[in-house]
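Sharing a structure here in structure tokens format.
Every protein chain except one is present and positioned as in the full complex.
Entry: chain A
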Amino acid sequence: MPPVPSPPGNVSRRTLLTGATATAGLGLAGCGSLSSELGGGTPVKQWNLLAGGDGAVMTAMHEEFMAANPDINLEATTFAWGTPFYTRVVMGAAGGNAADVATSHVSRVKSGGNAADVATSHVSRVKSLSPGTILDHIELSELEEFGIKGEDFPEAIWDKCFVDDKLYAVPLDTHALVNYYNRDICAQANVLNPDGTLLETDGVEEYFDLLRAVKDVTGEYGTSLDTLAGWRQFWAFYRQQDGEMIFGDGDYEMDDGKALAAIEVLYKMAEEGLCPTFADGGQCAANFENGVSGLVQVGNWEIARFRLFEGLDFSMTEMPALYNGNRYTQGDSHGFVFPHHNSWDPEVRKATIAYVAYMVKNSFEWGAGGGHTPTYLPVTEGEDYQNLQPNAEYANVVHNVQFDPDAWFSGSAARLLDDSNAVLNQVYSQAMTPDVALATMKSRIEDLLALPNPVE
């Protein structure tokens, strides 16, 4: 064997440099993007979870904002929807260097500081985002400087953004589960009004009859839906019966009879073949696009996707009233939250507020492109929006939207929703009868209640 080439007698300069550079590289990798230092204008980091059709709308709005504000350098980052996004916000904020603004669900304001300057969150998550440690509050005066006032938002949603009398989110929209219908198929099934809108039904049987008529035309399903996201349907039908779900300290209040009735609707719909026994998000939409179903019960944000499908003549309406004439639906609000910063650069803070104000004031585009209903009343009360189709047809959804129950483990992509979806999926697939599903759901809720609260 040839001897190993002899290494230099002393550590040469080159060896030292290689080692030193490699070591230094480790340190550098941890630093933020250099581009923000080099690019012109005040940098504002925005994080969002909008990867679907509405994500494209937000990107377009960001470009317009940049064009209108050349002195601000907006850096938007889109993360995978759900847990990955919220985990990122929480971890970023916990360290103190997150994005400047995040788009969140208002439902999660109580749960999300080293993260973005602003993040788009679900309002339902505000509580589970641990305001105080994860989120920084926003002064009303800061918003007023840019002409945004509390009375410009629907009271119910505005109030949801407050925790302990401090504002933690600026709501952008309301989004909800709605009913899409294929006009061609529904016309053949004779379930349209003379003006081409879907017949209004009252009660479970009437709605099932409508689905049966549509099923006769398609030969497959009446309606399509995402069987992996059954919580939305469950919560809508449970709330239509005025069912309450209140979480206290270690106990909870839930109406078993009403919950069972809601689960039975899902079970029977699938049993009769009025909806699929299994369809994930992609298949749920494909069923509607391909005419395998005449309706699809899914979030209003799918509008962008369906518009891309050539020859699909559809419109949208509110959820059918199955109980008490209520057209309640499950929904949430996207809002801007400020992940916690150890210290805010006043210039960045101001630019961040300017961004939020711009997005809220220009949310007409958000509604038109993403199907969401803007929360900024000057927009929705404007004539343009009142005449916007098909948004006008389900505009009332704002008053019928039902937020998820109030708890640290509740809200969009939180554990209550995940656990319930897993159970209800088994209901659609007929693997669980409604009473077993209810018992399982309750035991999952009890498990969650038994956990120590990691937020407060």
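In the analysis below, contacts are C-beta pairs under 8 Å (C-beta built on N, C-alpha and C of every residue); 3 or more make two chains touch, one makes a residue touch a chain; residues count from 1.
Criterion: contacts and distances are computed from a predicted model.
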From "ATP synthase subunit c", "Sugar ABC transporter permease", "Predicted secreted hydrolase" or "histidine kinase", the hidden chain's UniProt protein name: "Sugar ABC transporter permease"
Candidates A:53, A:154, A:171 or A:276 - the one touching the absent chain: A:276
Chain not shown, touching residues in chain A: 3, 6-12, 15-16, 18-20, 22-23, 25-26, 83, 87, 90-91, 93-95, 111, 113, 129-130, 133-134, 227, 276-279, 283, 340, 409, 414-415, 418, 422-423, 425-426, 429, 431-432, 440, 447, 451-452, 454-456
